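See below for the structure under consideration.
Here the complex is missing one protein chain, while the rest keep their positions.
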Amino acid sequence: MIHQAPILTIATLLLTAFWVPIIGMFKKESAYYIALAAIFIAFAAACGTLYSVLLHGPIHYHMGGWPPPWGIEFVIDYLNAGVLVLIALISFLTTISAKKSVEQEINRDKWPAFWSLYLLLIMSLMGMTETGDMFNMYVYLEVSSLTAYGLIAMGEDGALIASFNYVILGSVGASFYLLGVGYLYIVTGSLNMADLYRLMPGLYHSKVVFTAFAFFMVGIGIKMGLFPLHVWLPDAYTRAPSAISALIAPTMTKVSAYVLFRIILSVFHIQFSTMIIPAAKLLMWIAAVGIIYGSIMAIAQKDIKRMLAYSSISQIGYIVLGLALANRMGLIGGALHIFSHAFAKGCLFMVAMAIVYKTGIRNIDEFKDLNKKMPFTMAAFCVAALSMVGVPPTAGFFSKWYLVLGTISGRHWLMTAVILASSLLNAIYFFRIIEKTYFSSFLGGGGHGHHKTPTVVMTEAPAMMVIPILLMAVGILAVGLFNFQIIHHLLQFIVPGGLA
Amino acid sequence: MEFFLGKFNYWVYIAMMMIGFYAMIAKHNLVKKIIGMNIFQTAIILFYVSIGTKKGGTIPILEGAGHHAVAPESINVAHYINPLPHVLMLTAIVVGVSVTGVALALIILIYKRYNTVEEDEILRQLS
Amino acid sequence: MIWPLDFILLIIILILSVAAITVRDLLSAAIILGGFSFMMALLWTEMGAVDVAITEASVGAGVSTVFFVAALHHTNRRSKD
Amino acid sequence: MKPLKLLALITVLITAFFLMYGVNEMPDWGNSSAPASTHVSPYYIQHSQDDTDAPNFVSAVLADYRGFDTLFETTVIFCAGMACMMLLRKKKK
Amino acid sequence: MNTVVSIKPLLAVLVSLVGAFFILFTSSKRQNLRESWTFIAAFIKFGIVLSMMPVILHGKVIKLTLLEIAPGLSLMFKVDFLGIIFGLVASGLWIVTSLYSIGYMRGLKEHAQNRYFFAFALCLSATMGIAFAGNLLTFYVFYEMLTISTYPLVTHNEDEEAVKAGRKYLTYTLSAGVLLLFAIAATYLYAGTLEFMPGGFLNGHNIPIGVLQFLLVAFLIGCGVKAGVMPFHAWLPSAMVAPTPVSALLHAVAVVKAGVFGCVRIIAYVFGPVVLKDIHMWLIVAYFVSFTIIVSSLFALASDNLKRRLAFSTISQLSYIILGAALLSKASLTGSILHIPNHAYMKITLFFCAGAIFVKTGKKNISELDGIGWQMPITMGAFTLVSFGMVGIPPLCGFISKWYLCLGTLQAREFFFLFVLLTSAVLNAAYFFPIVYAAFFRQPAGGRPAFNEASLPLVIPLSITAVMAVIFGIFPNFTFHFFDLARNAATTIIAGM
Partner (left out) sequence: MTNRYENLIIEFFCRVIAPVVLLFGVYIVFHGEASPGGGFQGGVILGSGYIMLAIAYGIDFTLKRIRERIILFLSGFGVFIYGGIGAACLLWHGNFLDYGKLPLPLAHTNAIRGLGIMGIEIGVGLTVMGVMVSIYYDLIVAGGNQKENKGEVCDGILSR
């Protein structure tokens, strides 16, 4: 059955999602447990897929037994097997910790529909990583957008507007993607990625291909929150229910980034974006501006979720920068950053969720003494923050290390400076929080620290919430320490031959 | 002129799409934005359907077929227009109506909350 | 495919789409959008895409318009632009 | 005209320019020897009756060759239904 | 060169890391249990490091490769002459400092002691990692870990001043870390390896001179910020708001020494004498640090706060070490490496004294110290003894290292630096002796105070270190063989083995 593992990831979630609301009609509480079980099975299937890929090499799974390019196929190679497990693992952990928060923030009547959409969102993200067909990708894109519209709108005051803006921009993005597919189809007649890759070199100088490329960039750029197209992202992440922020922040933008990798590397050839048109150079500048912009905006925020959202914009810039460097180290760095940032951002948003759940505090200025109230949560926060800043041996350091190597070996000194400067900017906004939390007991009190020890009772979030958070923190360290294994077994294969 | 007429469908789809796109980003009224979105998506569908056409082709249903096998070689491909874009566009239409439904639900909720569907007024209330 | 019919339909469609986004009465705009979809369905029948045409006629001109009207039932039908 | 609308207009015009730039090199409308009509789709036209017993090519492709797309297309609809239900439906009094 | 594979370096790093978590999860009410963790970890660590010494002394190198991080790049420990010296100093002084910390923290009833001891243990792990790092990447990993783990110590007081000092500290050290990261990455791309070699590994890679010069500057700023080289020293005096054991640790054992150690590593084990002479940078570096030596001594003269004066003295003394390394002669390298332990033992004593005075009397400024020698004779006696050593008067250990530094200037035929060293010695005398004079020979306003020494946990450590400072002056090879190690290190560097 192992060769069926790729489809089991999708099918389990899909077939469960339809029963969740139906069973939920009779017993609202069951919805969560069904969803959790389904996600666990999907996670197991994802692990099986990874195992199979590692043993036997890339999997080509033909839907309905029709060979490509006539049918749709799933292509699971080394990179997306890794991303698949990443998505499955993070959604599993998020789901465990999300229970209490959802129960607090969402009306009980809406749980079945909520968990159903939640499952479908995860399903679509997994589908996006697995599929090898351009149009199938569009359909998944739409499923993920549509579920996200609904889920984001369930948030606090202002979520409606955020969601509506996302509807508008998201459908522009998806439509642009669809246009890109159409433009490629009109000159190649194919929708299969591998087939397109084979046909593409003969068409490099076609203006149609160039236009298609531009539309793909804009479409996916909107979806992943790339700098000038990010306008929907901060509001959506801030206003969405905490559990949804914690789910979509680490997974959705990462999957979109993965799609960008796929399109640049295995639909168009990397040479197309470096030699035929100056796309890589343009992307690089966009990414650099995005990195700095996101970091500076994050410094200006007081709301922790909004700050994390802007930080996401900045981190997406890193991934795109790695891709745009178009050399060995850059690509590996960008791909590794998908992993490290997914863990770090997931952990941070889960921490934010736990804090909001337990204390209701969102404003960073009120974080004082939070370390005494929620020591474990804040410890995980520190680990994730250090990863974002890029302190070794966390995951963030190593992806940054490869990115720096990439910029240097490409002689893009300015980009080196951007990465390094941005890690300092990251340090500013993360250490601000750490300082507020841990080191401000006597600030403003006037007294000196030697005499009174404020008594703050420890009110940690429930174990169900804290344990996944701590596991995420461990994951950050694990990705950091075993990054060579990840690169050696998964990521090195994305580098096209002949690339320095 | 041949250049213009030969791709007339494409020019119209571009014009239509831009009308929709403009409505989506420039109109303040949320319902207008959704109307623009519909026009936008319909334009893409027009584009795809135009890809599939063949001069002198007929609708993509096999002529004179009961439930018996037909030798593949005996079918003249140029006689039938390309079915693949139609399939893709069925999906796109359905997606369009789904998004419209969700967006309208959002608009209703926004109206209940802010008592207006004009974006600038909502922003004024938010700030 | 009949060329003149094609052109006429395309022109009508363009006019309807402009009308749909300029009319200040949202109910009218929704109805115009329905008409627009219907014209589109005609155009596609004429182009041979019968399945798309049926879908567009039932979804675009039918259900979609009903949704718009239903939503406008709860909101304001006047628009400032 | 307000500056925001002007900006929107400029964006729209730039997009239009890109689209036209691409359209320029496309095969003419209705050209039956364009790649779109010769690479993948002939297989559908020739084999669908044989493979799936469905004379309507669109149905055959929709429900069988590319049935996987259609499954998610249906899922999209289901999602929309769920989303609307979640957003709007209240418990009956 | 013989290499021995052993897990000991890793154990030395891990023991305090694990200990740190034991400390963290011990209830803050059970002070004795918590501090016994500290001691257990400290003694085990010291034992491990000490057990490695004989092997090293026989000219062997202990190597341990942990995790491969990139092709040809791994987390690797490598214990050599230089590393073991630093390791011995840091682990040995940790025991003493722990004892002192207990006295100090309990004496002042400080808050958040768990965090304090946790960060302290973490800090020592990082220091050990720096000492035993086998390549630049490992070095960097622990270097940043040290930066982060020191931050809670600097900000310990949690008041406005401490928070500001913490910010300043982070700003300086993180910026430096970023620069260091860049330099390491560039080195990796140019040289293809990052492993430390006595005499440098940048030789023979055909790297353009301009690049090498740029890299050297980046490296030295990256490490120099922690070492407090002017003009990057500003964080150091403001970090004085931290509790005194922290200052002692920062200034004598871990942080600044790590910076200096890094500078020596880079000068001697990355670039090496040959390359450094080829790119015409060694004199510039030497002049640069000479400036620091003189100017910071002047700053020290001008400051009234005792800890602040000691801080500027540290800045000055650290630059001795860099100067010695930059002069690239055998004697100057010996002196420079020997100055690492010697200065550590002396400076920690001075800080201990300052802390003991603060705990006992609450006095921070030199102008308040009139007659304190009669109140706290043991403390001030140790202070006096060690300040002679700082100036370079035999038979204290400061004399030996300075002697070799001076010899080195002569070997390198750069007499200007001899002048610098001698001037600095005079300045040292000028800012230390007035304290001693005030303590013993000036009458305070209220008459001569009665004998009122600080508590034993404070006095014992400072006495131990003061005595050690004397012993090392007379028997430079006492137990730890610092002198032999330093001389061997210098020999291997010059020989380029």
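Some notes on this structure:
We just call them A, B, C, D and E in the order they show up, numbering each chain from 1.
Throughout what follows, a contact is a pair of C-beta atoms (placed from the backbone, for glycine too) under 8 Å apart; a residue touches a chain by one contact, two chains touch by 3 or more.
A quick note: this is a predicted structure, and the numbers were derived from the prediction, not measured.
Put simply, the hidden chain is in touch with A, B, C, D once you look at the whole complex.
Considering the whole complex, the residue from C:10, C:23 or C:72 that touches the absent chain is C:72.
Residue in contact with the omitted chain (choice from A:62, A:100 or A:281): A:62. For subunit B, the residues in touch with the chain missing from this view are 59, 61, 65, 67, 69, 90, 94, 101, 104-105, 108, 112. On the side of subunit A, touch with the chain left out of the figure occurs at residues 4, 7, 11, 14-15, 18-19, 21-22, 25, 61-65. Contacts to the hidden chain, counted on subunit D, fall at residues 50-56, 58-60, 62-64, 67-68, 70-71, 73-75, 77-78, 80-81, 84-85, 87-90, 93.
Simple rule for what comes next: only the chains that are shown with their structure count from here on.
The chains that touch both subunit A and subunit D are B.
Note: the chain lying farthest from subunit A is E, by mean C-alpha position. Most remote chain with respect to subunit B, judged by CA-atom centres, is E.
The mean-CA centres of subunit A and subunit C are about 38 angstrom from one another, to the nearest whole unit. For the pair subunit B and subunit E, the distance between C-alpha centroids works out to 71 Å.
The centroid of the Cα atoms in subunit D and the matching centroid in subunit E are 68 Å apart.
Counting partner chains per residue, subunit A shows two or more touched chains at residues 135, 139, 142, 146, 149-150, 153, 179, 185-186, 191. Shared interface positions of subunit B, i.e. residues touching 2 or more other chains, are given as 8-9, 15, 21-22, 25, 50-53, 55-57, 60-61, 84-86, 88, 90-91, 94-95, 97-99, 101-102, 105-109. Within the complex formed with subunit B, the subunit C residues making contact are 1, 6-7, 10, 13-14, 17-18, 20-21, 26, 29-30, 33, 36-37, 40, 43-44, 47-52, 55-56, 59-60, 63-64, 67-68, 70-72, 74-76, 79-81.
Listing the residues of subunit B that touch subunit C in their complex gives 8-9, 12, 15-16, 19-20, 22-23, 27-29, 31-32, 34-36, 38-39, 42, 45-46, 49-50, 52-53, 55-61, 81, 85-86, 89-90, 93-94, 96-97, 100-101, 104-105, 107-108, 111-112, 116-118.
In the complex of the two chains, the subunit A residues touching subunit D come out as 14, 17-18, 21, 63-64, 66, 69-72, 109-110, 113-114, 116-117, 120, 124, 127, 133, 135-136, 139-140, 142-143, 146-147, 149-150, 153-154, 179, 183, 185-191, 206-208, 210-212, 214-215.
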